[in-house]
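Here the complex is missing a single protein chain, while all its other protein chains stay put.
For reference, chains read A and B in written order, and residue numbers begin at 1 within each chain.
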Amino acid sequence: MSAPLAALGDTEAGSGVRPPARRRRLRQLGTRDRVVLGIMVGIPVLIQALLVWIPTLASVGLSFAKWDGLALSSIQGNGLTNYRFVFTESPQFWPAVLHNVTWLLFLAVIGTPLGLLLAVLLDQKIRGTRIYQTVFFLPVMLSLALIGIIWELIYSQDNGLLNYLLGTSGTPHAIDWFGDSKVNLWAALVAATWRHAGYIMILYLAGLKGVDPSLREAASLDGANGRQTFFRIVFPAMAPTNVIIVVITVIESLRAFDIVWVINHGTNGLELLSVLVVQYLVGETQVIGIGSAFAVVLLIISLVPIVIYLSRTFSTKER
Amino acid sequence: MAETASGRFQMDRRSLVKGLGLGAVGLISAPVLAACSTGGSSSGSSGGSGGGGGSLTFGSNASDPTPKQAYAAFVSAFEKKSKDKVTVNTSDHNGFQDKISNYLQGSPDDAFTWFAGYRMRYYAKKGLVADVSDVWAKIGSNFSDGLKAASTGEDGKQYFVPNYNYPWGFFYRKSFWADNGWTVPATFDDLIAVSKKMKAKGIIPIAFTDKDQWPACGTFDYLNMRINGYQFHVDLCAHKQGWDTPQVQEVFTTWKELLPYYDPSAAGLTWQEGAQKLGKKQAGMMLLGSFITQQFTDPAVLADIDFFPFPSVKVEGTDSVEAPIDGLMLSKKGGQNQAAKDMLAFMGTGAGQQAYYSVDKSNIMTAKDADTSGYSAFTKKLSEVIANAKHISQFFDRDALPAMAANVLEPAMLNFIKSGTINLSNIESQAKTLYAQQ
Partner (left out) sequence: MTSTTSTATTARPKGDVRDVAVARSRSKRGGTLWPTYLFLTVMALIWLVPLLWAIYTSLRPKADTDKYGYFSVAGNFNLDNYFQAWTQGGFINYFGNSVLVTIPTVILTLLFASMMAFAVSRYSWRFNVTLLIMFTAGNLLPPQVLATPLFEMFKLVQLPYAISDSGTMLNQLYSVVLANTAFQIGFCTFVLSNYMKAIPIELSEAARVDGAGVWTQYARVIMPLTRPALAALGTLEVIFIYNDYFWPLILIQSGNKLPITTAINNLQGEFLSNYNLLAAGAVITMIPTLVVYLALQRQFIAGLTLGANKG
């Protein structure tokens, strides 16, 4: 996975900071400046268009086609066959959807709240708060691929720490945590949470520090206790950060890929939508039409949180 | 590595064939290889310089040190004999596979390394490789019928010249079996019987491992060939036969009888781990390619390893052998080059194959007139199994559409290993869609 979606924050970005009308209009510029500006905008836009938007649209197009990946001229229409394969024939599709949903629910119910709890606790006047933060944040620095390897050392059937601690190591009751399809999704989710919670913690902590202290002061003077202050005053004031965290939780669960790919290439109980796309993507197992249909399903699901986020972010802005 | 499902199992199987621990060396030495492939490196002794011979380019996927040197020795022997000049372009093994279609359409070399089976037939059908039937007219008598069939495209013409292969079968420890009075099973019932005895002693009868998913194909291929015959197997791989047929159902019904004798944690184990269990006498036998022997680093254990073919089940006795073949092909452009054809013809001779074998001894030569006096008794046994085969299969992922193998059958078989059930009508409908896309 590429960047963990960083805080694309600031849902109130720029609003009220500076009236937009103060910015210069293009027609006030000379020819040379317009050309320079055109280049400055043109290069990034070209890169985005060529490497992000056009391929995304091409995915949609190819999902209705069959293509052996040889000459461009051999692309043929294939109607809805690829989608029929995805929805009715592929035995991995619905399990993958279920696993993605499980991923989302697990992060939403356990990973994210744990991060929030850590942030709220650390936002108090705690001695050694920097040290705690450093510890919880450490896994965020690691790639999910590496996290898969580190946890393999915990989860291994014969040599893993967990089975030693459970006292089952070396017995027939020893569980192969990554290999047994009854438990491996949960095992992977625990490893993913190890990283996710620290990520949420640091974002929320930053948000908490942005809450106007006088709000708490007032609540405290009114006799509200800590919990009441948090839920009635702080949490509502954190609305922008809350949106970011919801979006991050959703997108991270849709993007989940690296860790299951490292564990077993996303098979045997670890199927995810992103994995199905890649299985039909490159090499000799490539079936472009079907891989594209999986990709479009993933795209459409991803657009829901993206659109919600963008409309919230940009609607308050640049009016 | 390109970790597509196919890239993965090809790498796995290849890296063993190449020998242990060489992967790391290969990775370090690879920048040199990359340099080679841009400029092209001919391998030394061109024999009679200015001997008026032709010239050709040769694209090799032998990027690991041992096979790379082995092909260099082969090329050098050919140059000496023919006075032709060969330019070798070596590519990374997996990378070569991933870009093969692009390579063949773009600017391919005259000759290149490839595999027999569907993977050869597919590119033959797409018209991207050259017919070498004229070469086969010269070398045909040097190969068994099975090898010839494996080199033949759907149109009945030959497109491939074999170099080496390696058989699949059951491997076991002789002393372990002798001590317990177990005998080599000739039939499926014998296999069940001996497994029962092992299980009673608390031994895992069959070290079945399927974390990598491809190993299960070996059992499927053998059961299908033993129950329905070689032709049915080939037709099924090409999807000329359906998966929702009683024949295929019978394969899985029979297979189900074996499941109680498999390692209970098969789904999470790699084949290397299974081989270790075999070596430590925790398991009785294991069905795998002969590369398994490279897992036994202790010479005493290695000397104790023996082999028996997959027992007969219903038809054809043990006539069909699973023995993936690696060899050479010509690109379309190479088909116009007599020197390239001469090199393929040389690969079809004992002299050519010996030049390769002199460096890479982990495989079995395929030409009848190859000098096998250097074989160990064990290698001799393996080679006889192949030599006596009426039919040679290539392994499901080489005989069938790769996406069918990796994305459909292999997950379904893993599920079958765990649950004992398989949905053949679903496999058939997936097969219909996938094969229609090609």
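Convention: a residue touches a chain if its C-beta (ideal position, glycine included) is under 8 Å from a C-beta of that chain, and two chains touch if they have at least 3 such contacts.
Here the structure is a predicted model, which is why all the values come from computation and not from measurement.
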{"item": "Touch criterion as defined above, residue of A:Val86, A:Leu107, A:Leu122 or A:Ile175 at the omitted chain", "value": "A:Leu122"}
{"item": "Option touching the unshown chain, where A:Val45, A:Leu80 or A:Val109 are the choices", "value": "A:Val45"}
{"item": "Selected residue (touches chain absent from view) among A:Ser74, A:Thr88 or A:Asn159", "value": "A:Asn159"}
{"item": "Contacting the left-out chain in the complete assembly, out of A:Val86, A:Leu107 or A:Leu144", "value": "A:Leu144"}
{"item": "Residues of subunit B (touch criterion as defined above) contacting the omitted chain", "value": "1-3, 11-12, 15, 21, 23-24, 26-28, 30-31, 33-34, 37-38, 91-92, 94-96, 98-99, 102-103, 106-107, 270, 272-273, 276"}
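In the analysis below, only the chains that are shown with their structure count from here on.
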{"item": "Chain centre separation in whole Å, for subunit B relative to subunit A (CA means)", "value": "41"}
{"item": "Partner subunit B, residues of subunit A touching it in the complex", "value": "66-71, 78, 81-82, 84-85, 88-92, 157, 172, 176, 178-181, 261, 264-265, 267-268, 278-290"}
{"item": "Residue numbers on subunit B that touch subunit A, as the complex places them", "value": "2-8, 94, 97-98, 100-102, 105, 119, 126, 211, 213, 264-265, 267-269, 402-403, 405-407, 411-412, 414-415, 418, 423, 426, 429-430, 433-434, 436-438"}
